[in-house]
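Just below is one structure, and these are the notes that go with it.
Chains shown are a subset, placed as in the full complex.
Going by the order they are written in, the chains are A and B; count residues from 1 in each one.
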Amino acid sequence: MSVREEFDDWATSGKDRGMEDRHWHTAKHVLARMPVEDGDAVLDLGTGSGYALRALRERGIGRGYGLDGAPEMTRNARSYTDDDAIGFLVGDFDDLPLADDSLDHIFSMEAFYYAADPHTTLQEVRRVLKSGGTFYCAVNFFEESESTHAWQENISIEMTLWSRAQYREAFREAGLYVAEQDAVPDRVIEIPDATAFPTEGYETREAMVDRYRTWGTLLTVGVAP
Amino acid sequence: MKESLMDVVCCPLDKADLDLDVADRDEEEILDGTLTCTECGETYPIEDGIPNLLPPDMRDEAAA
């Protein structure tokens, strides 16, 4: 199945809003760290419902562009805002339809690892960023967060499972400086008492604590030279 | 899409500028039209206000 087919289905079944709700637990902290200035142009890679751009507009960015490979995602996202400064486009991570040095910052939540070739995506990111621009790359699916590994079984697209060190190395290979790496915990999700386990998702309470509180979202911040 | 999007978009294949052909628009934005690469001539549709700038093989494969 293609990205388009898989995620168009998600969009039409309303999963885009469900992701927004869950991802917001950590995405809000990631977005808060971005050093955006009034008037900046920001790209959201794999925008889903487009919530990140709506939030960044409240901090004064000048333009927000939401790119997604699934047309139904962008169609929904467009219907969730009537902000003139937010626009959506359909495109692929590995062939960004954006001009060199055109963006101040790029944000991406739970999307990067779906790229057919993440190294190519990083080169594209570097190409479209202005000098000094940042790439805030946030993922919940990564080597150290073991209980996320099973997600691959439920999706037909091949997912890139990198470790923290692999993210840093790949950023540097693509010519980005690595400015930060952090595990951003999800403190919002409620974790039931030990007696409630095993649940559908977790064998033990420890596994669930590990997933949300210990690892949460892996943030890697790259800066374009 | 707003016309101002033209400042940042380009052809996904060769990164050349695009020409805009408007088929339908309202006061605020372009609803239907075509973007054509000034270099390779490849065309990209704008539908319901959203440009589809997937590389043509991905766009066609998915539509099939």
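Note that a residue touches a chain if its C-beta (ideal position, glycine included) is under 8 Å from a C-beta of that chain, and two chains touch if they have at least 3 such contacts.
As the structure is a prediction and not an experimental result, all values here were calculated from the model.
Student: Stoichiometry for the complete complex in this file, please, as a label-and-count formula.
Tutor: A x2, B x2
Going forward, only the chains that are shown with their structure count from here on.
Student: Please tell me the distance, in whole Å, between the geometric centres of chain A and chain B computed from their C-alpha atoms.
Tutor: That pair's centroid distance is 24 Å.
Student: Taking the touch rule as given, give the residues of chain A at its contact with chain B in the complex, in rising order.
Tutor: Going by the criterion above, the answer is residues 2-5, 41, 63, 65, 69, 71, 74-75, 78, 84, 87-92, 95-100, 102-103.
Student: Give the list of chain B residues in touch with chain A in this complex.
Tutor: 1-2, 4-5, 7-13, 15, 28, 44, 47-55, 58, 61-62
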